[in-house]
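A single protein chain has been removed from this complex, and every other one stays in its place.
Going in written order, the chains are labelled A and B, and every chain counts its residues from 1.
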Amino acid sequence: MAMAINSSAHRLVSPTNEPTWVRWTLILVGVLFMALFLVLPLVAVFSEAFRQGIGAYFDALRQPDALSAIRLTLLVAAIAVPLNVVFGIAASWAIAKYEFKGKAFLTTLIDLPFSVSPVISGLVYVLLFGSGSLLGPWLKSYGIEILFAVPGIVLATIFVTFPFVARELIPLMQDQGTGDEEAALSLGASGWQTFWRVTLPNIKWGLLYGVLLCNARAMGEFGAVAVVSGKIRGQTTTMPLQVEMFYNEYQGTAAFALASLLALLALVTLVLKTVLEWRFSDELAATGRGH
Amino acid sequence: MSRFGRFRQPSVIPGFGLTFGFTIAYFSLIILIPLIALVFRSAGLGWGGFWAAALDPRVLASLRTSFVTALIAAGINVVFGTLIAWVLVRYRFPGRRIFDAMVDLPFALPTAVAGIALTAIYAPNGVIGQLVAPLGWRIAYTPVGITIAMIFIGLPFVVRTIQPILEEVSKEVEEASATLGANRFQTISRVILPSLTPAILTGFALAFARAVGEYGSVIFIAGNIPFVSEIAPLLIVIRLEEYNYTGAAVIAMVMLAISFVMLFIINLIQAWSRKRYGYGN
């Protein structure tokens, strides 16, 4: 029996694969690029933050300015994220469950804030409520401050995080169709009952995914908030703005300590996002990853 | 709900009036009206005034800086982003899933944090700045630094646009190419890469659009020298600090117009690839 060993096997690689040395070269280049551009900055944040020891790190975080920045950031996210969740659910319900004219256009419009520079997102509110506008002075006469105050920061944050929840839910709800809702209605459920008991459980992981990304951006937004905040110490500085202030005042440790909290938030977001993608990939929208 | 009967198809599911109405109202309040305020403010200048402000040498220089650095960064991202997408989809190696998750870091990391971290690395006394300083190279506080920040924030757009399309390329197609006599290089360059072209173009456009408008991660590393390393979004902020609202609005209008053109081009690419090849994203 001629059970010949194929001596040429090493020469003939699988037709849909590259030679081993090509494969490992490509992997090496890709990994090095990611290490240089993604991992190194992350490492730099923490190493700079702890450069002067753990004591200095926690002292920096205990400063009143740092604490008030953390409080403001949490407050802004606590207002902006729920509002965008309500909007995201309403918009995806209207777009995914019905057929109407201009639907594709509306879907494109919702993504609009992604293609606008964050600085412009802040600028539009300055123009709307600033001293040269009609609205600003009128509101001011009633004692309502929008610009260089918390409402302006919240508005700018809502603007830049506007699409996150909606763009996750729309494709998800479109994939799921209207069958479940029609079944619930035919069984006698009311509209609200259908939403709470049928639709919401179907989209909960997708919703969480959208909230996660929305929150990360809301807490980390810099450009838009910088323009509307006025940067009043202890009053209108969010965490990213306070990072900039410390940095410009040559308080490196303080800047990086505060930055490390934001980096930690980013890491937690990434981990949760990855877990959601692994565990519930079929309950998330197939499209619309990222941003 | 009969009011909407003319433009929407009937459905038994309740809530169209409520959700559609809320969507339009919220969108108008948050996005539309503020954007209209911008258009009005810059229109107030009149045609001649607008162009005079837009063609101001410092404005032009900042737009040029933004565009050139964003183009270079998007170009570099296309090359390495395609390579990274390929490596992540095709090869199995230790740590692959971690690197795959890390690709999204620029989406999650606040831009100001990225900005100071990159500056710390590339400043003359930083880890990499130190390495290149003896060669007489400076990265931070030059347009090179701006490009580096833009590569950072643009990378995930390219990788995440190409990845799903690459996963879709079937093994059968590559085998078909091999049976027809194509070597591996020909299969990759003539069969796989061309089928990724729409995704690569889309990724390029997305990374470019994001880089042009980027502010937080760039300003720390840029040095912000007028006519050299001053980006357009920063000039908007400077105009605002000078209380020159109209000047700021004009630069913003120019940038908005450009991002809308980019958006239009992206949609065009995707419509074209869907129509011709039957896929897109």
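Worth a mention:
As a working rule, a contact is a pair of C-beta atoms (placed from the backbone, for glycine too) under 8 Å apart; a residue touches a chain by one contact, two chains touch by 3 or more.
What we mean here is this: contacts and distances are computed from a predicted model.
Per UniProt, the protein behind the absent chain is "Sulfate/molybdate ABC transporter ATP-binding protein"; the candidates were "1,2-phenylacetyl-CoA epoxidase subunit A", "Transketolase family protein", "Sulfate/molybdate ABC transporter ATP-binding protein" or "Probable chemoreceptor glutamine deamidase CheD". Contacts of the undisplayed chain with the visible chains, over the whole complex, involve A, B. The chain not shown here is touched by just one of B:A176, B:I225 or B:A257, and that residue is B:A176. Summary of contacts with the chain left out: across B:V191, B:V228 or B:I265, the touching residue is B:V191. Residues of chain B in contact with the chain left out of this view: 170, 172-173, 175-183, 186, 190-191, 194-195, 197, 276-279.
Although one chain is not displayed, its contacts with chain A can still be listed: residues 1-6, 8-9, 11-12, 14-15.
Methods note: only the chains that are shown with their structure count from here on.
Chain B has its Cα centroid 15 Å from the Cα centroid of chain A. Those residues of chain B whose C-beta lies close enough to touch chain A in the complex are 4, 7-9, 11-16, 18-20, 22-23, 26-27, 30-31, 33-35, 37-38, 41, 80, 83-84, 86-88, 91, 93, 95, 97, 99, 101-118, 120-121, 126-128, 148, 151-152, 155-157, 160, 164, 171, 174-175, 178-179, 184, 209, 212-216, 220, 233-234, 236-237, 240, 243, 245, 248-249, 252, 255-256, 259-260, 262-263, 267, 281.
For chain A in complex with chain B, the touching residues are 15-16, 18, 23, 26-27, 29-31, 33-34, 37-42, 44-45, 48, 86-87, 89-91, 93-95, 97-102, 106, 108-110, 112-113, 115-120, 123-128, 130-133, 155, 158-159, 162, 178, 181-182, 185, 191, 194-195, 213, 216, 219-223, 226-227, 239-241, 243-244, 247, 255-256, 259, 262-263, 265-267, 269-271, 273-274, 286-287, 289-291.
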